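Every protein chain but one is kept in place in this view of the complex.
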Amino acid sequence: MSLPNIPVGGTYGLLLLAYLFTVAAVLTYKAIVSKDLLKAILYSAGQSVAFAIALTVLMAPDVLYAYLAVSVGIYPIILLYAVRRTERFERGGGGG
Amino acid sequence: MGVVNYLSNYLITYTGLYCFAALFATASIALYGLVVKPNLIKKIIALTILGDTFNIAIILLGYRVIQFPKPPVLPTLHPTIDALRRFLNYAVDPLPQALVITAIVINLAVVSFLTVLAIQAYRLKHTLNLNELFRGGDDG
Partner (left out) sequence: MGKAGVATLGFALAVLTAVLTMTIYLGGAGHYPTTHLRPLAKYFIWYTFNPYRKVFWAGSPEAVNAILWDYRGIDTVFETTVLFAAVLGCLVIAKDLRIRELVVPKELTPIVSAGARVVIAVIVLASLALAAHGYISPGGGFQGGSAAAIAPLLAVAAYSWVVLKKVWLSTSASVRTVGLLGISVMAVTPLVLHGYLMQNQWKPWSAFVGISPWLGRFFIGGTLIVYNLSEFLVVSMEFVIVFIALTLITSAEEGGGGGG
């Protein structure tokens, strides 16, 4: 018995994308709000992983190779160098 | 089957809109962090998130909501005209992907330069807070 030809097939990719972008939004909120810069860098790397999986769903393999190496590999490493040479905790204080 | 068709169109439209809304909300949170938070490294983190979010939004604009989309890579080295025509029915837009690769490289160049600038600013003034860096500046 074969499956009926329901034209919902295009939705499955979009449902997965909706989940991934929600995860990315929550992680970026936690990254901006946290006062520990190390945690902010790690949350931002997690958000990049969510975007990388979204790029696979969006069928963009070239962009995926470039984005994965740069955003999950290079940015956290450069920012960790910077945090190591400077301060780890954001000093409190209002906006500016 | 008419009901399922109607529901699926509804679902596709509103799930797609929710994807865009989540992306623009992420961009807004990153923009807020870029403007309001005074720490230089936090600003750089927010800048990378902002750039990445808009890059993904551009690629999402080039997506096709069909059942089996394919990446824009021709799978054969000896294509016939029929194979090309069938490939056109499934392939995803290649132009946003090429532009986004260029954008990723340029964002990388800017962020690496900004990080070295931030380290140098800390070396000279021993603070990363933007208010303290500009204390005694031209609006004091």
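Order of writing sets the labels: A and B. Residues in every chain begin at 1.
What we mean here is this: a contact is a pair of C-beta atoms (placed from the backbone, for glycine too) under 8 Å apart; a residue touches a chain by one contact, two chains touch by 3 or more.
Just so it is clear, the structure is predicted and the values come from calculations on it, not from any experiment.
Q: Identify the residues of subunit B touching the omitted chain, counting contacts across the whole complex.
A: 12-13, 16-17, 20-21, 24-25, 27-29, 31-32, 35-36, 61-62, 64-66, 71-77, 79, 81, 84, 87-88, 91, 93-95, 97-98, 101-102, 105-106, 108-110, 112-113, 115-117, 119-120, 122-124
Q: Mind pulling the subunit A residues that touch the left-out chain?
A: These residues touch the chain not displayed: 10, 61-66, 69-70, 73-74, 77-78, 81, 85, 94-96.
One rule holds for everything that comes next: only the chains that are shown with their structure count from here on.
Q: With chain centres taken as the means of their Cα atoms, state the distance from subunit A to subunit B in Å.
A: Here subunit A and subunit B have centroids separated by 10 Å.
Q: For a test of understanding, state which residues of subunit A touch subunit B in their complex under the given definition.
A: Interface residues on the subunit A side: 6-11, 13-15, 17-18, 21-22, 24-25, 28-29, 31-32, 37, 40-41, 44, 47-48, 51, 54-55, 58-63, 66-67, 70-71, 74-75, 78-79, 81-83, 85-87, 90-91, 93-96.
Q: Quick check on the complex: what are the subunit B residues that touch subunit A?
A: Subunit B residues touching subunit A: 4-5, 8, 11-12, 15-16, 18-19, 22-23, 25-26, 29-30, 32-33, 35-39, 41-42, 44-46, 48-49, 52-53, 55-56, 59-60, 63-73, 92, 97-98, 100-101, 104-105, 108, 111-112, 115, 118-119, 122, 127-131.
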